[in-house]
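What follows is a single structure, written as structure tokens, with notes after it.
With one protein chain withheld, the remaining protein chains of the complex are depicted in position.
So, chain A:
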Amino acid sequence: MPHSPSCVLAAATGPTSLPNPTGSPPAHGLPSASSTSTHTFHVPISRRLNLASETTLQLSEPNPPPSTLSPPRNEPPKTHTMSVIREHTSATLSDAWRTIDIDSLDPDKVFDISTLHPAIPETSVNEVRALHGQVRQLLQGRDTEGALRGCLEFPVYNGDNAARDAHLQTVLEVLQSIKASEMNPMLVRIFNSEGGSECLDVLMKYLYKGMANSANVAPKSPMKPMATGFSQIGGRSMASHDSTGAAMSVLLSWHEKVVEVAGLGCIGRVMTDWRRV
């Protein structure tokens, strides 16, 4: 509803400041002070909620003369418009606009995420098994470093779950067969060789995968709420727990040694890398 802020100001400040004391409608169609104040009470509450209080004064005129609808040409500085804006935003203040999909008309909204990276050849379960056989031979020949390098140089980046899990088992088998005293010098040798940094990144990926797997295995029985209100995961059946605990301790000690050699950068690379094992 267009209105002149000067009229509003006049009406709001009361009858003394009214320029036209005769009671006849002034040029801007402002009602006399008495009628304004009485009519304000009769404005429906819903309309008063939607608009600023200054505007309700204007609305209070039931049938304004047609000429009053045209706004004056030269508007004085809008000191009162601020309050109108504030009233509107506080009424409409919600987070609903955050859920608007502003990309809904964008033709490039959805794209094939696989186009972002070069393709990696798929590894089949049979290849993983063949590698496992070779690694086992190296282990029997006491060449643990060769075995470790062998399985780290051929990670399964693209393959089905069976292939991925089979390769994880191969890596874990190698890790468990290496003595604690041999870990550090072996890792340093691998790190300083050609492509060694990459190898340790792969090792780190398998360490995390191994930890994730054993964590999934651990809670065999569901949580049992106890009378005290506490709940205990897994209860006391430690038979399977012990073996995963042992596996976890191997992984943790390897993790510590890998971070010592390859630094925190290695962990960052595992987290950012799009090639998952």
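Simple rule for what comes next: contacts are C-beta pairs under 8 Å (C-beta built on N, C-alpha and C of every residue); 3 or more make two chains touch, one makes a residue touch a chain; residues count from 1.
Basically, contacts and distances are computed from a predicted model.
Not every chain of the complex appears here, and the one that does not is recorded in UniProt as "Actin-related protein 2/3 complex subunit", selected from "N-alpha-acetyltransferase 35, NatC auxiliary subunit", "Enhancer of rudimentary homolog", "RNA polymerase II transcription factor B subunit 3" or "Actin-related protein 2/3 complex subunit".
Within chain A, the residues in touch with the undisplayed chain are 102, 108, 111, 116-118, 197-198, 201, 262-266, 268-269, 272-275.
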